[in-house]
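Apart from one protein chain that is not included, each protein chain of the complex appears where it belongs.
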Amino acid sequence: MSKIVRTMSNILIPLVFIFGLYIILHGHISPGGGFQGGAVFASGVAMIIVAFGSASVQKRLKEHHLSVLESAGALIFIGLAFGGLATIFFFNFLAGSAVFGNIPPSGSNPGDLWTGGVIPLMNIGVGLKVLGGLSAIVLVMALASSGIEVEE
Amino acid sequence: MDSLVTHSSILAIAIPLLAAFLTPLASKVGDRARNTVVIGALALAEFLVIILARDIYLNGLHVYTLGAAATDLTIPEHYMVPVRIILEVDAMSVFMGLITTTISLAGAIYSISFLKQETGGDRFYTLLLLLAVGMLGLEFTGDMFNFFVFLEILSISGAALAAFRTRFGDATEGGFKYIVISAVGALVVLFAVGILYAQYNVLSMAALAQAIQYTALDKIALALLVVALAMKLASVPLHMWAPDTYSVAPAGTTPMIYVASQACLYGMFRVLFSLYGVSLDTLAIGWIVIVLGVLSMFVGVTMAVHQSDIKRLMAYHAISQSGYMLLGIGVGLAVLADPQALASYGREAISGGIFHIINNALYKGLLFLTAEALFFSLGTRDLNKMGGMFRNMRYTAIFFIVGALAISGVPPFNGFTSKLMIYESVYNFSPVLAVIAMLVSIVTLASFTKAFQSAFTGPALPQHDNIREVPKPMLIGMGILAIAIVFFSLFPSLVVNTIVTPATDALIDQAGYIGAVMGGA
Amino acid sequence: MRRAAVAISLVVIIGLLVAAAFLIHPFGQPPSQMDDYMIENSQAETGTNNVVAAVLFDYRGFDTLGEATVLFTAVTGVVMLFRAVKKRES
Partner (left out) sequence: MTVGLPFNIPFLAVAALISISFIIILTQRNLIKLVMGIVIMQAGVNLFLVSLGYRTGGIVPIFTHAPEGAMVLPVPQALTLTSIVIGVACTALMLSLIVLTYRHTGDTDAEKSRILKG
């Protein structure tokens, strides 16, 4: 793509990534969460692919990096679900405990990040998964439509 | 040990899922590590389903509330509606779970040798595990929206698996048809779930079953659900996708994609018997299911007779065999309202239909695997190009004979016992249907002898004399199913009493299904 | 024959949908016993301010696990379909 698009995307990309991570991390006190934040981050990756072309992107960002990231996010998520197996599967074992455990005062309150028990950690797990997965889909389909073989 | 039993219903779903997430990482270590993870996870799931089944046959329905403080805390303390997702496993769901895990294990072992020539093996196994998870989740869940999510999982993994061999044009086409039909079907199911949620503001099947009053909206939701699941089931008016998808699916996945459509059959019966149950006018809906069954039987077999591609032939037979199940259980549904007819032949018809599900899954799975073995060694699915394989592929020929005899209902085999149960009970209901069913079974026998003659006996074509038997894992995969068929044929009464009758009672007993969650019974 | 079947099925589908649109509860007044419980108790039970996040990850967490699996399946499927295919030796 033209020079203007490349410089603009260079400026915008860090902002998009930070905004995506912000949505993932604040999923339990403000609108958003794992899926929405991951999608914002993946839109940043899509912007890179459009601006710099899928061939040059594939030299730096290999597909199996993304699949490792995706598997890691998925394992965090199902690991936390298994974590509550002492009482029951998907039990929120951190609510009220030391880590992320504060219980917010009921009714309208300013919102404290250190609440929610397992939910923020699950948000991070799902965010990593969606981030890796959607970027992999965009990258692979861009490579496929432009006829370049995907390196295994 | 008993804590394992209480958690067995969720672990049977979660452990293959965990293995599916681990497979990409395990395959970086090596093919052998990946195979052990996959086969180990499926074997563990089979073990968990077996101990779950034993526990259910001993002390009844199994309820598991996810995320609550205790497994049976289905409804919050002083509240009247279940809030969390509840896994409700009764004898019918565990019956389907046994089929799913057995066929998945056989398919996974069968696929080991197939993957040596193909790239992308670890993704193939991830999808195979996810297909098994989708089926098990669909069978064990007691929540309507969860039913839709697992329906979607098995559709997407089935479609991606069907299109695995991307170098064949018809593989991508078969996969595309499967995903289009499944996507439209799943969206229609979601729309029906939305309608039910809009009326009763609850998503658990048991709570919905208690609240349903069969209003005009409920009729619309029922119509949408039955049409969508019939589309996924490949019953006749919407069966066009089945032969294309079953004939292209690679190695051990064809029987699994077929069992996925049987899981949708279970879903349809769960909706008809447990969600609506006696509240719907059972005669009319029963007759609709019967008509679907008879159409599937008849059209399936007539289309199958002149097929030359061996897997398309078996795909059309699969459609006609699922017609038998629809007929048997449709008759049971039709007489659900009056207890006298139900006791005399309705219960027999339903248990015949249910027994036919497991028999058909076993011998249809075996036949698909033998057809794939022929394709693996000969490289073609066209019956005219085969011939004289009996000498070269002795074991595959024996497995084909076992499967063919079982499907055409030859007396000692299990296909005969379940078809006999269906004939007897359907005869009391309406003799015409029983006669059609027998006719279809005879035509099935004819077309399978033709297929066997052209594939195995007959003149050996010159270019096939160096073909040798298929590698060992494929024989083990086929062997598991053959042994199960022989066991079912030798002890039919034992199998019916331990597995099939509890499933029939569970399907009919809607009050028990509701009571377990809503605390009534 | 095919055009007639398509036409009939279309008319039936559109009829069902419009009937459902009229029969459903008026737009602003849904029944809400399950949701009211969640709105009141989500802060105490799950400790989150965002009730939708509580529903997604605690009350109906199994749905979200299933849905993460759906995305995982789709990504694995797409990457598998576009893999470099080497010819079979035999």
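Should a chain be cited, it is by its letter among A, B and C, assigned in written order, with residues numbered from 1 in that chain.
What we mean here is this: a residue touches a chain if its C-beta (ideal position, glycine included) is under 8 Å from a C-beta of that chain, and two chains touch if they have at least 3 such contacts.
Because the structure is a prediction, the values reported are computed rather than measured.
For the chain that is not shown, the touched chains among those present are A, B, C, taking the whole complex.
Of B:V5, B:L25, B:L73 or B:A183, it is B:A183 that touches the chain left out of the display.
Of the listed positions A:V16, A:I29 or A:A74, the one in contact with the omitted chain in the full complex is A:I29. When the omitted chain is restored, the residue from B:E173, B:E469 or B:D505 that touches it is B:E173. Chain C residues in contact with the hidden partner, per the touch definition given at the top, are 2, 5-6, 9-10, 13-14, 17-18, 20-30, 32, 34-35, 38-39, 42-43, 49-52, 54-56, 60, 63-64, 66-67, 70-71, 73-75, 77-78, 81-82.
Against the chain not displayed here, chain A makes contact via residues 29-31, 35, 104, 106-111, 130, 134, 137, 140-141, 144-145. Mapped onto chain B, contacts with the missing chain fall at residues 145, 149, 152, 155-156, 159-160, 163, 166, 169, 172-173, 175-177, 179-181, 183-184, 186-187, 190-191, 194, 197-198, 203, 216, 238, 240-241, 244.
Definition applied: only the chains that are shown with their structure count from here on.
Chain A and chain B have CA centres that are 36 Å apart. Centre-to-centre spacing of chain B and chain C amounts to 23 Å, using the average Cα coordinate of each chain.
Touching two or more other chains at once are residues 17, 21, 24, 66-67, 119-120 of chain B.
Among all residues of chain A, those that touch two or more other chains are 67, 74, 78, 81, 89-90, 92, 152. Residue ranges on chain C touching chain B, taken from their complex, read 16, 19-20, 23-25, 30-35, 37-38, 41, 58-63, 65-67, 69-70, 72-74, 76-81, 83-86, 88-90. Interface residues of chain C, counted against chain A in their complex, comprise 43-50, 52-54, 56-58, 61-62, 64-65, 68, 71-72, 74-75, 78-79, 82-84. Interface of chain B with chain C (complex): residues 17, 20-21, 24, 66-67, 76, 79-81, 83-85, 117-120, 123-124, 126-127, 130, 133, 137, 143, 145-146, 149-150, 152-153, 156-157, 159-160, 163-164, 166-167, 172, 195, 198-203, 215-217, 220, 223-224.
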